[in-house]
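Part of the complex only, each chain left as placed.
Chain IDs A, B, C and D follow the sequence of writing; residue 1 opens each chain.
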Amino acid sequence: MSEFLVSPATTWNRVESEDMKVKDWVEPSYGELSESFDVVITGVPLSRSSISASAASEYPDFFRKSWNLFTTYSIDEDVDIRALRIADVGDVKMHGTNILQCHDNIEQAMTDVLNGCPESFYVQIGGDHSITAPVVRAFANSSGQRIGILQFDTHLDLRTTESDGPTNGTPIRQLLDAGVVKGEDVYNIGLHGFYNATSLIRAADHYGVNRITLKDFRRRGAESVIANVMKELSEKVDVVYVTVDMDVLDIAYAPGVPASTPGGMRTDELFDLLHEVGKYDIVKGTDFVCVDPHRDTKELQTVKAGVYAFLTMMVSRYVHLKK
Amino acid sequence: MSEFLVSPATTWNRVESEDMKVKDWVEPSYGELSESFDVVITGVPLSRSSISASAASEYPDFFRKSWNLFTTYSIDEDVDIRALRIADVGDVKMHGTNILQCHDNIEQAMTDVLNGCPESFYVQIGGDHSITAPVVRAFANSSGQRIGILQFDTHLDLRTTESDGPTNGTPIRQLLDAGVVKGEDVYNIGLHGFYNATSLIRAADHYGVNRITLKDFRRRGAESVIANVMKELSEKVDVVYVTVDMDVLDIAYAPGVPASTPGGMRTDELFDLLHEVGKYDIVKGTDFVCVDPHRDTKELQTVKAGVYAFLTMMVSRYVHLKK
Amino acid sequence: MSEFLVSPATTWNRVESEDMKVKDWVEPSYGELSESFDVVITGVPLSRSSISASAASEYPDFFRKSWNLFTTYSIDEDVDIRALRIADVGDVKMHGTNILQCHDNIEQAMTDVLNGCPESFYVQIGGDHSITAPVVRAFANSSGQRIGILQFDTHLDLRTTESDGPTNGTPIRQLLDAGVVKGEDVYNIGLHGFYNATSLIRAADHYGVNRITLKDFRRRGAESVIANVMKELSEKVDVVYVTVDMDVLDIAYAPGVPASTPGGMRTDELFDLLHEVGKYDIVKGTDFVCVDPHRDTKELQTVKAGVYAFLTMMVSRYVHLKK
Amino acid sequence: MSEFLVSPATTWNRVESEDMKVKDWVEPSYGELSESFDVVITGVPLSRSSISASAASEYPDFFRKSWNLFTTYSIDEDVDIRALRIADVGDVKMHGTNILQCHDNIEQAMTDVLNGCPESFYVQIGGDHSITAPVVRAFANSSGQRIGILQFDTHLDLRTTESDGPTNGTPIRQLLDAGVVKGEDVYNIGLHGFYNATSLIRAADHYGVNRITLKDFRRRGAESVIANVMKELSEKVDVVYVTVDMDVLDIAYAPGVPASTPGGMRTDELFDLLHEVGKYDIVKGTDFVCVDPHRDTKELQTVKAGVYAFLTMMVSRYVHLKK
């Protein structure tokens, strides 16, 4: 039981059926933690920390609401993942105006989840990208292990906290500055265009952050890029955390992400990358951040893309790692 | 003259011009059937049979309204297809609350069209996917020939009619259960994601329905996939009917299809596939279903994609089959 | 326990609080009926019976989802209605393609509700207007009493079932033709504009349906109009059923109703009318129909107007009738 | 036959029915003029003359497309106007880049209509407000009578043509400067807010244009205001032309008019005013301008408001003038 987790507003009336939907698969276990979960989902509804206004705090709610549109069977891999035991432990409790306390709550809640559900796989639904810093701090503190970060992003997120505090432009910088993660252990895939100012490049150089632009990725392919990153990371770190800033996607595919732009990644490319990621046992957790459902199309195209991405990783893990 | 066909609400004021538009090419011949038509278009405005609410019944109307945006000249193939004689025989008459009668009307109207316009090519504009069952029954009954189905779809549409009757999730199952079509004669291209529950896979296995996922198609290419399907079908059946559920398209390309999702087919891929399909004389008819114009963007992106798909097939047939 | 009622897809995680929201007030009691409920809400998710395509079947779901935006306290009347015991008994079970069976299910479910929850007040959330016919049939059959209808509508809904069966244009006609209700016991408030064809006026004349146009109402005021209608009805009938077709509202106030038009009623006028209606004990049930949430604005303006209307009637009843 | 009129793009497939819709009532008579028409509708699809970009040129097309939503029976007046013989003579022929020629064509087409259909009532569907100048010139030239203008507008439209030629800000000024109409014969109802610059007020003063602000109108009521205007005009002019700039409406009621604003007229107020206008035989023609269907809501709220306004005037004329 974690005091830093609260129930979301609604729950699915789950039904038993041969044709299981994701809504019938995920067990609501709000605040109740258990060793028996293979996968744990935690909502992290914070976006008042965004540089520009965002309702990404609504994403955990919309993410859950989309579960009735998906089944547990993947036709691409011809596998049903219902055997995985997956729990939704609810949302991290937030404060209305104290953002630092929100970040502390995230770290506390994640620490509870990591301790209460050991040996699980941890999926965090943001929220904006600022949430990744406290989540990774919890990973680092709980395990004492060296942590690598695989980031899918249009941006480096290496701003300093000097002028504006721990906004969504700063999570990687926070972790580097605090020594939680080393620059050489961070890999960013998907960078493109004109959205990273010169000072951030200098910071990336300074810390040794690894950059794989969208063009690089397209030249090399998903399998090769991920194999190479994982090979390098495996030699350096104990655990890899994957953070997916959905603004890595092209605005045609992710209209509901405030910072998505033309010239970005297609959804099928992201799904291929996450399929590759799912093959590696060293990956222990992931988050999906920066989707603002209020900006999405009426059909919630972007919200659904996030669920598809999450399931893609689950299926790949199940097929390749049997978990 | 068919009593099961009615005039659509509006007609184009057609004009003669060197630069012929599709609106000036298609001859309105509502209910009047003739041997002289190379191609016959029939509107099938039924969608109260949809599992989830849909205004796909509006698609024939919107489809026709888009004809002024297209010419009869294809710059890709450098050919003008105005020499083809094409008729719009109007819409199948529907009943406001008796869905079974609607399906009967479709079968009767199509039987009239097949008999009244023999040796033509038959294009049906849905409506939802439930319309394919009565259309194919009319083909089977009229000709007595063995019919194969080439389906472009995100779903198998193999639900039973037990719990909810002949909805848009059931057309292929209806045809299989009634012995109208054999499972081995059904080929589905474009399956992907998490939208086909396990029971449907079992049904597909049971009946021997052939599945080519989107990933399979992308690995092999349009020309190879269609050539292979057509080779196999040609050895088994007399006639091939092509049914295009527009939900096979990615939601970025087909926002106006209620069941379109991220991770689907691009329009250029669908056009390439239909270009290949147009090369085979064994193909005698096609339908385009499940576009809900009320959900489309204001620019009617999805409605237009359907017209583009239809014209692509017409052009390919004209170039390769001279009809 | 009624076999004709099913659970809706989701349920609120209700919380105890001094500041009670409607979501925390309404008790989920899906299919479970009880004598102790003051008010019973039944979802009636049917709209495949609509003449023009409609997703009004989604309204019960959206109606419930809006409950977190409203409290049980009315500042206009300075009263908190939390003392009323109110239950949500779920949705009527529907069939995917057999519309007549859907209407039968509605009648059966309502009969169960009326018998299982006697002496309650009955709120039905449509669905399209066709649902009113089976609901009123259940009232008539259960009680054996004479029933009057107070209808707020832009239309008379007096079409015959001859050509298209029991569509949403026919409910009042069905009841009159079947002798369930007398024409003189029907009062329609809000008629305006150019939406009722001559044949319907002739039918209204034939049956003696009472018409109060929007202009009439505006000249006389809500209090006077309702007082007069109730006086007349009280002399004739035992029970009054109020049916609110939300298309009575102006399109500026109800963009999410397919048939709403310019020149209609303002929401404040409808709320005033329903406030007056709430004063009369002879009123035993009501429905709110024809809201299509898929057509509504992103802010769900029309969905919310329906909840506001419902609460207005509840508050007025509580203040004036102490129930 | 007028060479300045062309067929619109589409025509309704009209049907005979007891329940006549407006689409079945209006006779298409493109370019063909006749003495027997009680009412003549002319499309005037010009808006490249707008100061700010507008697609009001699309309004005649959308106006016609909405005719299937309205019947010929008015429930407010309890009258069916189908006995009126009404013709749609098509659209004025326009030039793609020569705006002065467009204005000439309008004047020529209207002259043809006035001569070809004498003793009729003339309804023009814009286009932007620049069309009113050539229309009124045609009235003045054809009849040689003194013409008064009753204008419903948020703006005075008294800009000079000096800097930008005959834009939609200038029609009244053009007519005054050319001596076609006298300033004292112009009455503007609905002015409000902060949209008429000081120089225009000075022009209005100079020419003696009569101004009735929205607040004035609300204080006095529709019946009184129109009676007074008509009394004054009747003493001065032979013919009154009514021009309705739909930007007089509040933006909540007319989101599809580029210049509509908060603080404007409600649709019911406009309908009441036009109902009063319809009582006066001196009124011989009217136009509805400045609706841009591309900016309208998906439900085409503003387009429909224009049709409602037009029918309101027709009904009132029929009731009060028997024509």
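In this section, contacts are C-beta pairs under 8 Å (C-beta built on N, C-alpha and C of every residue); 3 or more make two chains touch, one makes a residue touch a chain.
Here the structure is a predicted model, which is why all the values come from computation and not from measurement.
S.K.: Of the identical chains, 4 are shown. What's the total across the complete complex as given in this file?
M.R.: Here the complete homo-oligomer in the file comprises 6 chains.
Please note the rule applied: only the chains that are shown with their structure count from here on.
S.K.: Between copies subunit A and subunit B, are the contact residues mostly the same numbers or mostly different, with half as the line?
M.R.: different
S.K.: If I average the CA coordinates per chain, which chain comes out farthest from subunit A?
M.R.: Of all the other chains, the one whose centre lies farthest from subunit A is D.
S.K.: Subunit B to subunit C: how many Å between their CA centres?
M.R.: Each chain reduced to its C-alpha mean, subunit B and subunit C end up 40 Å apart.
S.K.: Nearest whole angstrom, what separates the Cα centre of subunit A from the Cα centre of subunit C?
M.R.: A distance of 44 Å separates the two centres.
S.K.: Would you pick out the residues of subunit C that each touch at least 2 other chains?
M.R.: 294-295 - these are the residues of subunit C that touch more than one other chain.
S.K.: Based on which chains touch which, is the overall arrangement a line, ring, star, complete graph, or other?
M.R.: If you draw each chain as a dot and join those that touch, the picture is no line, ring, star or complete graph.
S.K.: Can you work out from the touch definition every pair of chains that touches here?
M.R.: A-B, A-C, B-C, B-D, C-D
S.K.: Given the complex with subunit B, which residues does subunit D contribute to the contact?
M.R.: Result: residues 7-13, 30, 65, 68, 294, 298 of subunit D touch subunit B.
S.K.: Show which residues of subunit C lie in contact with subunit B when the two form their complex.
M.R.: Contacts found on subunit C: 47-58, 95-100, 130, 163-167, 292, 294-295.
S.K.: Would you pull the subunit B residues touching subunit A in the complex into a rising list?
M.R.: 191-201, 211, 213-215, 250-252, 255, 260-263, 295
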